[in-house]
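All protein chains of the complex are present and in place, except for one that has been dropped.
Moving on, here comes chain A:
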Amino acid sequence: MALDSRQKAALFAAAAAVRLLLFQAFPLLPDRLAGRVELSTPVSSFKRLQEGLYLYTHNVSPYDGGVYHHPPLLLPLFSLLPDASHHPFATNLLFTAIDLLSAHALARIADSGHAAATRLFQSPRQGLRWSTAAIAAGFLFNPFTLATCMARSTTTLTNLFILTAMAKACQGASATFLLAISAASYLAMHPILLFPPLLVLLYHTRNEKLQAAPNAWAFTAVHTLGLVLLCGTLLLVSAILAGSWDFLEATYGVRLLLPDLTPNVGLWWYFFTEMFDSFRDFFLGVFWLHVASYTPGLTIRLRTQPLFVATTLTGIFAIFTPYPSVADAALYLALVPLFRHLFPLMRYTFVASAAVLYASFLGPAFYHLWVYAGSGNANFFYAITLVWSLGLSILVGDSLFAALRDELDVQRPELRDKEVKRI
């Protein structure tokens, strides 16, 4: 069911046309969306990027203002483009291209078929899948993806590198995989947690490709070393560019320590506004430990389905990282359709999708009541972010259940279609 080139050209042309048309027809929309807290967080906002860019082009350290929290390498890239506030076309084109490349990577992942069948695991339902075109279209025309693209959030770039890393791992291309995963980690830090499951995936695909098992320890050591070297190089280049190592505190420090409590769709900001300062460090540690703990647990338990682990982790990131936005959810929702074979086993898809849909309408309404109308308060918006996170976590939990059930059907064929009970 691979995507033939005509179909692909038509799909990509339509997606690009929709984006450029929206950019052209509603010139005020991108700025309006860039100001929405649901789409732009302190670490991904395009407005902050513009601020950093202004300082950078005027030979002031972009981190001096305390507003810019993006990594330094984005600055030379965006300074090549004409000023987005006067001539936005080039920037719009860049963000459209990013989305198309992401869709291309997603199509590669879908084509590889690793979602349902890997070397060690063949799902009994692997015949059940959506066509690559449908999956790519589901990503390109998802309103969340469109809104993220229009808001020109830099998370789209992170998403591109995550999807590319997955695609390269599915193809067994070591070098490009390492490049993509280190770029994603460099941009957003938390994607480094995707390295273990994707390394397992890469190991399986290399194994299939070479028809012989490479030494697992050597394989891990070489790739980890490669990752360290590449990340180190990126950081070093950044330090040379920024002139000092101060950028570490302004970029990764902000992600780790959460000094900016601007509301977002995640769960951290409200919790930390309420927190007594003496407990802050402790809970920062707990929260981060919680996010990080999913990687080893899931990778070990579902080692035969590493792509599913990586997908679930993107869902976890969309809920539990300090500065999540709708863009992170868009990435997760793009990857979920790869696992069509699990859908018959999922039990709460309707509840989850209804929660997500209602939250995406009520969220802006409650934010309006809180910030503009003044007739609501922060609890209104926080309640809706809870519903949003609930919807996503139901989806994550339900798909995990389905994956385990699917595995059980292989291990214990006699239990197929029987009701299972948790003991």
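In this text, a contact is a pair of C-beta atoms (placed from the backbone, for glycine too) under 8 Å apart; a residue touches a chain by one contact, two chains touch by 3 or more; residues count from 1.
Just so we're on the same page, contacts and distances are computed from a predicted model.
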item	value
Listed names "RNA polymerase II holoenzyme cyclin-like subunit", "Autophagy protein 5", "Glycylpeptide N-tetradecanoyltransferase" or "Rhomboid protein 2", with the criterion being the UniProt name of the chain not displayed	"Rhomboid protein 2"
Residue among A:R32, A:K209 or A:R347 that touches the chain left out of view	A:R347
Hidden partner chain, touching residue among A:V222, A:L256, A:M275 or A:L369	A:L369
Residues of chain A (touch criterion as defined above) contacting the omitted chain	347, 350, 354, 357-358, 361-362, 364-366, 368-369, 372-376, 419, 421
